[in-house]
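With one protein chain removed, the remaining protein chains of the complex are shown where they sit.
== subunit A ==
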Amino acid sequence: TESRLLGLVEHTGAHALFIFNHRRMAITGEDVTLDEIIPISHDFEIVEACHFGDIYIVFTKVRGLELELEVRLPFGSHTRLFLHEVNKAWSGKMQLLHLPGSCIGLFSGREGTRPGGDASPSQGNPSGTRTPDLPESRPRKGKGEDRNDLVRSSSHTMSNKAQMLTMPQFGLRDNLIRCELLKSEELYTYVKNFRFFVGTYNVNGQAPKESLRPWLSYSPDPPDLYCMGFQELDLSKEAFFFNDTPKESEWMRAVSEGLHPDAKYALVKLVRLVGIMLIFYVKKEHASFISEVEAETVGTGIMGRMGNKGAVAIRFRFHNSDICVVNSHLAAHIEEYERRNQDFREICTRMQFRQGDSSLPTLSIMKHNIVLWLGDLNYRISELEVDEVKNLIAKKDFETLHRYDQLKRQIDEEAVFKGFVEGEIAFQPTYKYDTGSDQWDTSEKCRVPAWCDRILWKGKNVQQLTYQSHMTLKTSDHKPVSSLMEVGIKVVNEDLYKKTFEEIVRNLDKMENECIPSVSLSMREFHFRDVKFMQRQVEMLTVFNDGQVPCQFEFIQKLDEPSYCKPWLTANPCKGFLAQGSRMDIELEVFVNRSTATQLNSGCQQIEDILVLHLDRGKDYFVSVTGNYLPSCFGTALHTLCLLREPIQEMPLETIKELILVEDINNLMTEKPLDIPKEIWMMVDHLYRNASKQEDLMQQPGLRNEFEEIRDCLDTGTPDSLPGSNHSVAEALLLFLEVLPEPVVTYSLYQQCLDSSSNHALSKKVISMLPQCHKNVFNYLTAFLRELLKNSAHNHLDVNILATIFAPLLLRSPRKQDLGEKRKTQDFLRHFLDPDLK
């Protein structure tokens, strides 16, 4: 047995089960491989078995391919849903039976997956699964979502009561409570005795001709319950073939008139199979304690099925005891005792009562606390001549006769009625008399007298008070038999029941609360000190699963926010799975890049965020992230930088903020702004003086640590001259231009640049329209580039290279650029690079 993922796949109306191998904790499509495809065709079949209260076992047989697959699905609503979908797919197929072709070929597209079940044998998985993307399948939209689902599904790898409790629709909680109540039944019930009258009468097809009082009401006190069985109620063909007889109501009336006169009784149930009838009455005051009444019949007559022989039975719950009363008429003839044994076994097997909750299995006779079995069992006295028997009866030597009684012998041999008890028979055989008399059978057959009519019981706390026949009744060739029994019934003490019930519910709640996923975090607050532009800082958050169940965690989005965290922050991994007692390190990384720098430089935003770590089916944890950001010239607007005579970090944050918000510089500034930002001057001047002849300038990458030194130098003013290699300074310049919030050629003039790119004069005119500091920067930079070209013999630069490098930095498109546009920006820039054009 191995764990598999199951998926139901639909393609153009056809369905198949896809069975996947998977790695442990499968998360992405790479973790699963397709193992087998089972088309859901007309020869597809599902056979389902259920282990009570545990898990579902499903056998899927595919007869057409001679393949038999057995999968054990986890207990839960998702399994139900999955099976429901499979069944739906199958029944849809059955309606389209006339459509030709095998399904397998239809699935090449492999799309349109549906929720499936996770077929893991050792791990209950109540969560839903989508079939993952197959490695060879083409990418689909919503892939992330699918992956999500899979991650979720692979998480709950326990078949734990508590988890199932969270699915109220399954009624599992009710079942658990029921089981627990049953287990602790002794705590809230006590045994109280009730008097049962049990009687059996083979009436030989006769109508009632005399009062039944001598049989039913001989005791001074009225019994609490009456169970009366009749056999051979009607021997007519009509009764046999149509199971319809007027005798039923005739005998019913006779019975109701014969009940004990000192009490009022209610009829609970009457059940009849041809001539075998069972009537169940209860004293009126007990009626409200009778519940779950069910009646069933089993025919064992002709062909083993007909109702001329067999049994009828009624089961019911009286207070808290389950009782089953069976009335049987077993096979006739003296030599057929084996047949009678077989009838008994047959009745025990085939008599199954439905339960109120149809999801529960049926109940057999032997599942009851108390079984009362009565009837014409037809066992005879054998191996003795008829005269010997009659002699012994005359001498009342029943003890000797018992030794020849087939039933007693068969019980001793444990061939029948195992576990049943019969009281001592102190009455003469009840069969066979001449009708209307107390005379033994005088017919030709001259039957040997026999104790055909018997009453047995099984179960605790049963005491037989009387066991007798009633000779005064002469209607039939049998005499009726009765027994009064004192039966101990489990009665509920309401107060104790309530207490027990509440205790069980409390314990379930406790268990459920203990099984809510829970983790502990190494830290709840993270502070990132002196965060700088383009400089990664990482802190470690350790998540430890201190709960009693595995858990699935994920940083979740807050309301109205596009992501689980601010753009300058990432958590890696941002979701995952933790087994009990295991831990995981999560990197919290702060990184300020071009898209986040501007807002942070200006102080409009701070390094401040709260992450919400969510546990699936569990709690949420808040993790605070704070920090201070050191503003940088990188990502700050040209006009702002022109107003800053000091390095940016020397300025108070409020001043920077003010300067950024100011539209008209002249209103605020007494001092004239700088022509160009000093940072640009520092970088360009440095390159002009040191790197004009540098080989491959602008084309070789700089070093990251040198960039950081250059950035710090520009932002703090120390050291006095720029550190780092020429290549690093060149790269810093390029980066500076790239991260400008507004490019040197402003967005508003971008389109005009494109339009005039073929015309030198027009191009110059556009540049003259730029804001002053932008214009200054543009002219300053292009002049520098022209200087560089003078040294192209050393630095290998030419107009094309510089246009390619600088056009996208100076002329940034507000939209996505296409190739033609790109060429136009380079053409535009070329007007300013060609030294001859000057």
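The definition used in the following text is that contacts are C-beta pairs under 8 Å (C-beta built on N, C-alpha and C of every residue); 3 or more make two chains touch, one makes a residue touch a chain; residues count from 1.
Here is the rule we go by: contacts and distances are computed from a predicted model.
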{"item": "Missing subunit (named according to UniProt) among the choices \"DNA replication complex GINS protein PSF1\", \"ABC transporter G family member 14\", \"V-type proton ATPase subunit e1\" or \"Ras-related protein Rab-15\"", "value": "\"Ras-related protein Rab-15\""}
{"item": "Which of A:L34, A:A263, A:V293 or A:A332 contacts the chain that the document leaves out", "value": "A:V293"}
{"item": "Omitted-chain contact residue, chosen from A:R4, A:H22 or A:R272", "value": "A:R272"}
{"item": "Touch with the omitted chain, as defined above, among A:G199, A:G307 or A:P743", "value": "A:G307"}
{"item": "Among A:Y404, A:F577 or A:Y621, the residue in touch with the chain that has been omitted", "value": "A:Y621"}
{"item": "Option from A:N243, A:Q649 or A:S725 whose C-beta touches the chain left out", "value": "A:N243"}
{"item": "Residues in subunit A touching the chain absent from view", "value": "168, 171, 173-174, 241-244, 248-249, 252-253, 256, 266-273, 287-288, 290-295, 297-299, 305-307, 354, 356-358, 505, 508-510, 512-513, 516, 524, 558-559, 610, 612-613, 619-622, 624"}
